[in-house]
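A protein chain is absent from this complex, but the other protein chains hold their places.
First chain written, first letter: the chains are A, B and C, and each begins at residue 1.
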Amino acid sequence: MTATEGSPERKRGKDKKDWEPRIVGFLCKWCSYAGADLAGTSRLQYPPNIRIVRVPCSGRVNPLFVLKCLVNGIDGVLVSGCHIGDCHYSEGNFYARRRFVILKRLLEYLGIDPRRFQMSWISASEGDKWARVVKELVEEIKQAGPNTEFRKGI
Amino acid sequence: MKIGVFVCHCGTNIAATVDVERVSQEAAKEPRVKFSTTYRYMCSDPGQNLIKEAVKKHHLDRIVIASCSPSLHEKTFRKCAEKAGVNPYLMEMANIREHCSWVHQDRVEATAKAIELIRLALAKVSRNKPLEYLYIPIEKKVLIIGGGIAGIQSAIDIAFANYPAVILEREPSIGGRMARFDKTFPTLDCAACILTPKMVTVSQSKHVTMHTYSEIEGVKGHVGDFTVTIRKKARSVDINKCTGCGACYNKCPVRVPSEFDMGLGKRTAIYIPFPQAVPNVPVIDRQNCLWFTKQKCGICKKICPFEAIDYDMQDEIIEEKFGAIIVASGFTQFNHAVYGEYGYGKYKDAITGLHFERMANSSGPTGGKIIRPSDGKEARDVVFIQCVGSRDEQKGLSYCSRLCCMYTAKHALLLKEHNKDAQAYVFYIDIRAAGKNYEEFVKKVQDEYGAVYLRGRVSRIFEKSGKLIVRGADTLSGAQIEIKADLVVLATGLVAQPDAPGLARMLHIPYDRNNLFTEAHPKLAPVETITSGVFLTGACQSPKDIPDTVATASAASVKALGLMVQDRLQREPLVAKVDAKTCSGCFACIQACSFTAIEEEEIEDKRLKKKRLIAKVLEGVCTGCGNCTAVCRMSAIDLEGFSNRQIMEEIEAL
Amino acid sequence: MRYAYFPGCSLHSTAKEYDLSTKAVAGTLGIELIEIPEWICCGATPAHITMHLLSLALPVKNLLLAKKMDSYEVATCCAACFNRLKVANHFMENDSVHRDKVNEIIGEQYSGEVKVRHFLDILINVFWLKNLSERIIKRLDNLKVACYYGCLLTRPGEVTQFDDVEEPHLMDDLMKILGVEPVDWPYKTECCGASFSLTKTDIVLKLSGDILQMAYDEGAQAIVVACPLCQSNLDLRQAMINKKFKKNFDMPILYFTQLVGLALGIDPLKLGLNKHIVNPLKLIKSVGVL
Partner (left out) sequence: MKWFISHDTLRSLFQETLEKDCGEKVSHCYQCGKCSAGCPISFQMDYLPNQIMRMVQLGMEDQVLSSRTIWLCASCLTCTVRCPREIDIAEIMDYLRRRAYKKQVIPLEETEIPLFNKIFLRNIELFGRLYEMGLIGMFNLLSGEFFKDFSCAPKMFLKRKIGIFPHRAKNIREIRDIFKRSGKLAHSKKDRLLHPKLLFLNLFRKFIGKIEKLK
């Protein structure tokens, strides 16, 4: 299935004025996803640029997913898990942290704007933090501009 | 593949900001979508019926429901799918309420986002696989770690339901901290009078086995099938032969400070910790016994009429299987020696609450007299200091230990009862007496027993000419206070046992920064842990008084019994799976698994025509965190329900 | 062992005997103390009460002077100077906002690289007590003293990193080596009134009186101090305390360096023992040192 073809939202990189960043968030279902839910229940407003992919734990997120997003032209990727020490699976986010620190360095080495990939730790009770993180993230990605790093010559 | 999309209005919750009709129309244009509709409340009975009928009419085999958060209604719609004849794991939800309509106001933007969220769900569901629930058998026996009042109550409850329980206790006798108390607040029941009958009940129950003087060495397995290694320390007395006559410890020549009496009294080298000990069998303290230190004496062996003394006894290591574990490992006292301003614990007459309990006990080391440990004189002016260690981020704990207010009030009352001339001065910050009859009790102590309550933390204690000078303040009057005290009782806070993190790691349960075990949910699952089959009770979780401890003990027992009465356990099938063809046997996944849920397995490789080792997931143990999938170089291990293909498809759909 | 020596204003006036005895002891033990040329006042309490930045800038100026001598360790005797130098160092090391501002004031770059040590610390932790005990000529047996540390030597613990905050023991350890018996008393870090010496003399008399009383009650024959302000409050004001509270204290207030000096066999006059208001010579004679 190629659901992406012909979708009206795929107009990136053409007109800088209308450009809105597209961001993917990988959220662990125990803390960050629930925190995003709480932001909803508290009716906190944040920009609609983020699409959330629900995962059981930040440790589930394979670095390949992040790379795949960036290769596909997504402008920013966020991985968010429970606070360090509060992981539902006791140590999944430790693994995630270690993994993504390395990934971040690798991305930097590859010449990709480090702002495009970010991590955050948001608990189920931090709806406000979620809204804040998204707002800041969107701002930063806007500054970073459209992701063309993987599309040479366009 | 025929996918049905069901868009919920949620009253106006979604419909107000998202144009649901347009969303439904757009969804219908997506490939493989055979049917799309909207309804006011999809989770209601008519809504669910609508889904069932649509499945029947359009022969749908996959369902996407665009509504609220899956944390809320995933279970509802899975069941609904099952009833409609679709595998429950071929249903996905698009969260267009919490993540869309509630957080955005622009109708156009929100509608566009909702459409994309549905596209995401469609992408995922197209890669879903039908999954079957997992079932695991249950070993019908409960292990209770800790033999204090929490463990005792749990054992009684489980035995009452005719299921076997095993108590594991580190000390020679069960009873725990409560056995040391004199009276209990607010009713002033004698602690021994209410605890001893329970201890006897446990010892006489045919369903309860006690491993006293034993420690836990390791835990393997998962809910329904835990294998626990227990070290039964050498008691040097044969528990089957001994009748508890007491001849041995009456004749033992050694005298050392008694741990049970907080060092205020003495015990022998072969001893029972206290007269009501259960089991009533002595133990030899090998560090102090003359036979073990100097190869001399041996009187106990000579005198024992039942030949129960065995100097050559060795530690015994046993393995037992359990279906559930109740953790009742309790607490210990905060060590006030970190307070330099209170003399680094060097003043003999500055004691803790537990010392006071032993002194107030009429069968205790002082025969119920409140004395100064330094010179044995009766104490007249006694200062009680609350919040020692508690509510002090600088030197102690950030939390409130919850019972110190009450036990201090009780001590102030007991002081007056034991010595009419004595005067209690209580330094407090706030009095926290939220419990049945607690406030009334504190008031009684203040009004009828004349305890002087002073609001302020004590800044300094020092010794001068045999008295302890206590410098405090009363913030209510704005006065500095100096009291020449005979005795200072520090209401030390409750802290986790020093080996709590080790136990938590063994059981795979999380603990917080204070080393207290963390419950699965602070409100809705207060005695469960994230490791199914492991339950919490008592002060190992957070400071608790006796009523709360007993309540959680019974709660934990019910949870354990809930497992015991089942023939087998149903589990969500969202666990990791290994693809035997691609697994190279590097076992990086075993390293990454926090739950030891992956094992090595030998298979017959037909292509290579030889045997080789690959990883195997123990479905009962796997919690479905997916950490293993991220380390697998071959992508051979994958997580059902959140598989690589599902997530990749979602990414592609963006 | 070579140190840039920061005596501080008091040691050049009211506490001259502290300066004398420190130099005498250091000389005998072979610890080289080179006075920082053109050092200036550290600002003491008035500076940090009045202007926060000034209270950092003045000590930093001195530390920079020391740095220019190629000396990365400063020795000081005055507890107040020690405290101010340490606090300034702490800020310069850990607080970038203040560091930038102070560097702007001074016009030079400094980020806490010069280490500050109290002479007591040097004797005990650099020279080592054991080495010191081998150099002792006359043991000062039969002398019972109360070691008084005052507030500024140990507090705040994370800044001074000197000794235990509530129950310091370095001076007691030193006294034991000399044969002096330190009493275990609770007022080791109690406040003497310090900077209120001139402005709020009443407070000083009350607090210093309490300290003298406690030392007396615990059986001390003298009080040993490491701070010129404590010394002057207890020594100079002793007559006034006696008058006001109708007491008869005759308690010599000695610097620890003076007792070390005596044990090393240095002439009492070179240690400035004649400069005290309450005469200590009588007591010292009575224990048989002279």
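One rule holds in what follows: contacts are C-beta pairs under 8 Å (C-beta built on N, C-alpha and C of every residue); 3 or more make two chains touch, one makes a residue touch a chain.
From a predicted model like this one, the values you see are computed outputs, not experimental measurements.
K.L.:
Given that one chain is not shown, what are the shown chains it touches?
P.N.:
Missing chain, whole complex, touching shown chains: B, C.
K.L.:
Of B:74, B:378 or B:392, which one is in contact with the hidden chain?
P.N.:
Of the listed residues, the one touching the omitted chain is B:392.
K.L.:
Which residue, C:32, C:104, C:217 or C:267, contacts the hidden chain when the whole complex is considered?
P.N.:
Answering carefully, the residue with contact to the hidden chain is C:104.
K.L.:
From the list B:109, B:238 or B:341, which touches the chain that is not on show?
P.N.:
B:341
K.L.:
Which of C:23, C:48 or C:99 touches the chain that is not shown?
P.N.:
C:48
K.L.:
Tell me, which residues in subunit B touch the chain that this view leaves out?
P.N.:
Interface residues of subunit B facing the absent chain: 341, 387, 391-396, 429, 455-460, 471-475, 478, 480-481.
K.L.:
What residues on subunit C make contact with the chain left out of this view?
P.N.:
9-10, 12-16, 38-41, 43-54, 57-58, 61, 101, 104-107, 151-152, 155-157, 165-166, 189-191, 193-196, 198-203, 206-207, 236, 274-277
Keep in mind that, in the parts below, only the chains that are shown with their structure count from here on.
K.L.:
Looking at which chains touch, is this a line, ring, star, complete or other?
P.N.:
line
K.L.:
For this structure, which two chains have more C-beta pairs in contact than any other pair?
P.N.:
Looking across every pairing, the one with the most contacts is A-B.
K.L.:
Quick check: how many Å separate the C-alpha centres of subunit A and subunit B?
P.N.:
34
K.L.:
Taking each chain's centre as the mean of its CA atoms, how far is subunit A from subunit C in angstrom?
P.N.:
59
K.L.:
Could you list the positions in subunit A whose residues touch two or more of the other chains?
P.N.:
None at all.
K.L.:
Mark out which residues of subunit C touch at least two other chains, giving numbers and ranges.
P.N.:
Correct list: empty.
K.L.:
Under the definition above, what is the set of subunit C residues touching subunit B in their complex?
P.N.:
The touching residues are 164-167, 186, 214, 217-218.
K.L.:
Please give the residue numbers of subunit B that touch subunit C in the complex, ascending.
P.N.:
339-341, 343-344, 460, 462-465, 469
K.L.:
Across the complex, what residues on subunit A touch subunit B?
P.N.:
Within the complex, subunit A touches subunit B at residues 1-4, 7, 9, 22, 24, 29, 33-34, 36-37, 39-41, 43-46, 48, 51-57, 59-63, 65, 68-69, 72, 74, 85-92, 95, 99, 131.
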